[in-house]
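Shown here: the complex without one of its protein chains, the others still in place.
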Amino acid sequence: MTGSIATNATAWAKENLFRNWRDAVLTVVFGLILAFLTIRVLSFVLGSDWEIQRVNMRNSLVGPEISGTDLWGPVIGIWLGAAAVGVLIGAMDRAQHVDDPGAMLDPLNPAHWPQLAARTLDRLWPLLALVAFSLLLTTSAAGLLVAIATLALGFLGRAVGMRLPLGSLRWAALAAGLAPLVAVLIIRYGFGIDWKDWGGFLLVAFAGAAGIALSFPLGILLALGRRSKLPAIKALSVAYIEFFRGVPLVVLLLIGSLVIGLFLPRSLIPSEAIRAVIIFTLFTAAYFAEVIRGGLQSLPAGQEEAAKALGLPGWRITTFIVMPQALRNVIPAIVGQSISLWKDTSLMFIIGLAEPLRLASAFTRQPEFRGQGLITLTLFFAGLIYWVVSFTMSRESQRLERKLGVGQR
Amino acid sequence: MTVAPAPTPARPPPWRDVRVLRIAGQAAVLLAVGLLLAWLWSNLQTNTERLGIPAPTDFSYLDQPVGQSIAGSDLRPTQSRLDALQVGLVRTIQIAIVGIILTTILGIFLGIARLSSNWLVATFARLYVELFRNTPPLVVVIFIYLGMFINGGFLPPQGEAFEIPKLLAMDIRGISVLWVSFTGSPWPYLLILALGVGLGWFVSRWRGRAQDATGKPAYPVLSGFIVFLAVAIVGWLALGGPTEITAPSVGADGRIAGGNKLTPEYAALLVGLVLYTASHVAEITRGSIQAVARGQDEAAKALGLTPGQRLRKVILPQALRVAIPPMSNQYLNLTKNSSLAVAIAYVEMTRVTSDLVANGAPAFQAFLLLAFLYLLISLATALITNTINSRLAIPER
Partner (left out) sequence: MTTEPAGGGLRDATVTRGAGGVMIDMEHVDKFFGDFQALKNINMKVGKQEVVVVIGPSGSGKSTLIRCINRLEEHDAGRIIVDGVELSSDIKVIREVRRETGMVFQQFNLFPHLTVLDNITLAPRQVRKTRRAEAEKLGRELLERVQIPEQAEKYPAQLSGGQQQRVAIARALAMQPKVMLFDEATSALDPEMINEVLEVMKELALSGMTMIVVTHEMGFAREVADRVVFMDAGQIVEVGTAEHFFTSPREDRTKLFLSQIL
């Protein structure tokens, strides 16, 4: 009834916006600010000529050097990634619903589709919005097909993950971790696309994924080394960790770009992009080490003692008893650090690699777009790419944290 | 009493002896690392020889003239590269300090706004945080610099300066703001100000004791502040007014004169760093206030304290202790992020090094020095934070 809606609205406004005269002033001031900003942003987005981005969409995604049939490489990579993520989510869901498997949403059951759609929208709306916007802008039928296939593979993966036997969660996680590696290998060696031709979002996604994957084992070693009672090993670990945490990543990337070459025989010098990945790995490993060290410290000493008393040898104690528990405790922090690395991949701009910001700048130097002040637009889009992925990952991380806090054990 | 069988000898063979293994293990790791470092070092020496650049231990490049000037500083091209690096170091510290102050103000304000009961205020703060936390700092800085200042039309071209009379004037060459500067040396007046702070402190302590003794309000903070203000004013008059105000003004030809000019590079970096870091500080502020258990506020309420008293005496002191470690971490991050200057040609430490290397300085030595300087800054920050932490720590059993 409109009457009660109106009264509810006024009641809400009274409580939240106009509680007293000071509140009212704040409401007016901030209302004006928000309105002003919203109008500015909307008029910018809607009023600008997006031709420059429409023409260069492929470049933004994979860089200017990949075209034609080679594009199948990144597409297959995305599909692999979507399937792996789907399997992981399905397996995680299964582990949450040990006793009530019927409560899970099943992609293979049409009755669940509305709910699934609603949930997916809720979780992924910024990403979906960006993809939809790009598709509308470029009116690319191929792009639409790829996007639909990606979604479908994601759901299929979830259906598979749900049906895996209990206890497969760690294998699913491992597979999800390996899928990006396989995708990278396919693109690099299956399609023969050299590292220097990788660009755009593909380059940044690769650098981020590789950095996270490679730095994880190194971080574990460093964390163990930091906690070691052997002074030499502890000193080395501390030195490493403090160095890579004290020097800014920008400086480290410059060192990687300009100095690493001096340390290696000419034949072994890796390409620019790989040098950046090496730096990301070494850098993130130090931060992972601190996170994992926190997890190790939070473990009661009795765990190791009980394992020793049973006669288990040292390395097995670490592998079966200490590490699984320590890592599980710090999953949120590890995800947080991974999101941080993802944002830091933008720094590849500084060493001249073709990541989205540099490409955005390059687009405005193309003959047909020169000198029109379009840089604001292209930078906006590039920034949007970074923001959407980071925001999505961050929200998922918060959900994960809540689940881990409440759930089993 | 039964007799135990003859015990096994107490000296185990070395390959099974735990003590020996510990030492051997460390020796092996040290050896491996040492070999790796030695190999890398020998490569370095070979390559530098081959390429004709100074050997890795040769730091003489620092004495050579830098050959160019640095915008916004007095550095002459004939001065040494070491001097250039010093200028860069000062610039890094300066932007860090200004950035930290501004970030703290903005961040705390936003953090409190997040908790406001006013929906618009809280939403505004939340949108701000969600926007800037998820955007890489480089993107923020580049967007402001390229997308707004230089090419985006935010700064009008020369000759068409935007002006808030006497307060602010900006065009593409920079932003000039109303500024107070010292005629001659600032030290005499700064000394007087320090004296004022000390005197104000004593007065507020004295008034605070009076308040404790009699129970009547004696306004310690207000008294201390008044004393400080008095000293500041008297001192200023006594020195004959050692300061002057420069106000920006736009001439007939559209050129800006006067005021303190911030280059677009500096402004973009500063604003970008502050906007980004403030989002993290806001979350820390919010988290630390929420971390103080509700029971504390309720107990204070039950004791009859006013909201202001509750905030100042109960909530904030506890929130402060929780907030200091992550806050100082953000300060360090801001300092390290000042290296983003290299992307927009604001010449601080990192950009100086990058430019020197581009102009022929040996890369290994130059970046080693740069890394060392950042490590020093990190170490100093850690020491200061630890001291503050232990001073503030609440004693535990």
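In this document, chain identifiers A and B correspond to the written order of the chains, with residue numbering beginning at 1 in each.
Definition applied: a contact is a pair of C-beta atoms (placed from the backbone, for glycine too) under 8 Å apart; a residue touches a chain by one contact, two chains touch by 3 or more.
It should be emphasised that the depicted structure is a prediction, and the values quoted were computed from it without experimental measurement.
For the chain excluded from display, the touched partners among the shown chains of the whole complex are A, B.
Taking the complete complex into account, A:308 is the one of A:40, A:308, A:365 or A:402 that touches the chain left out.
Touching the missing chain, out of A:192, A:217 or A:324, is residue A:324.
If you put the hidden chain back, the residue from A:40, A:266, A:316 or A:370 that touches it is A:316.
Touch with the hidden chain on the side of chain B covers residues 1-5, 7-13, 16-21.
By the touch criterion stated above, the residues of chain A touching the omitted chain are 300, 302-303, 305-313, 316, 320-321, 324-325, 328, 408-409.
Going forward, only the chains that are shown with their structure count from here on.
As a whole-number value, the distance joining the C-alpha centres of chain A and chain B reads 28 Å.
Considering their complex, residues 16-17, 19, 23, 26-27, 30-31, 33-34, 230-233, 236, 242-243, 245-251, 254-255, 258-259, 261-266, 343-344, 346-347, 349-350, 357, 361, 364, 373, 375-376, 379-380, 382-383, 386-387, 390-391, 394 of chain A touch chain B.
Chain B meets chain A in the complex at residues 22, 25-27, 29-30, 33, 40, 43-44, 46-48, 116-121, 123-124, 130-131, 133-139, 142-143, 146-148, 151-153, 336-337, 339-340, 342-343, 350, 353-354, 357, 363-364, 367, 370-371, 374-375, 377-379.
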